[in-house]
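Missing here: one protein chain of the complex. Every other protein chain is in place.
Up next is chain A:
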Amino acid sequence: MADSNAPKPSSSVKLVLLGEAAVGKSSLVLRFVNNDFQENKEPTIGAAFLTQKCNLPTRTIKFEIWDTAGQERFASLAPMYYRNAQAALVVYDLTKPTSLIKAKHWVAELQRQASPGIVIALVGNKLDLTNDSESGQAESEGADGEESGDARKISTEEAKTYAEEEGLLFFETSAKTGHNVSEVFTAIANAIPETSLKSTRGPGASSAVNRGGDEQRVNLNGPREAAKEGCAC
């Protein structure tokens, strides 16, 4: 999917990853960009930047991915990274209930502070640690992780309901096995409204943007109508 076909129109999309520490943000990116997985990935300091192309039938999207640090105290740096982002991946760890709470905080922060049209995807990672990893996630609903071997603590239903309420894309993934990873990015690519795609970020387009980082327009629209066709659930 990383091949680019010359004739198709190409546009770049700024995407930011947010979520609690060690939920696998960097691993998701690494899987998406290099189709690779590292057991002990160094923690991200500040943020890491990577790019990857995503081919859609009609166009090519070049993701500029900002992978942020997850530790709580780095949160105050986040506005620097989600500034002007058109898409956000808010990641939680299926096996850690606190990480979903943190994810909800991020969603609220983005809805209030980020660019108005931002497309947000909620991603539950580490599906490989749950029982439904082999069987696929179809039957995963209501799984409560009590049985041995199943570390799942957040049911698909719970997260999905929340995602629907807030108008988010929703996926459960495993960066380790690669399950659902590229689907997330494809869905986001599809969900980006055509209108917000400028060919590439040009100097003119962005010069008007205040550099303050904290002074973005406030989005009062609440949960937006996000395109749902990419949702694989």
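The criterion applied here is as follows: a contact is a pair of C-beta atoms (placed from the backbone, for glycine too) under 8 Å apart; a residue touches a chain by one contact, two chains touch by 3 or more; residues count from 1.
Keep this in mind: contacts and distances are computed from a predicted model.
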Protein that the absent chain corresponds to, by UniProt name, given "Rab-GAP TBC domain-containing protein", "Surface antigen-domain-containing protein", "Translation initiation factor eIF2B subunit beta" or "Pre-mRNA-processing protein 45": "Rab-GAP TBC domain-containing protein"
Which of A:R83, A:K160 or A:K176 contacts the chain that the document leaves out: A:R83
Chain not shown: contacting residue from A:A69, A:A114 or A:A159: A:A69
Contact footprint on chain A, counting only the chain that is left out: 12, 21-22, 39-47, 49, 51, 64, 66, 69, 71-77, 79-81, 83-84, 105, 108-109, 112-113, 200-201, 203, 206-207, 209, 211, 213-214, 218, 220
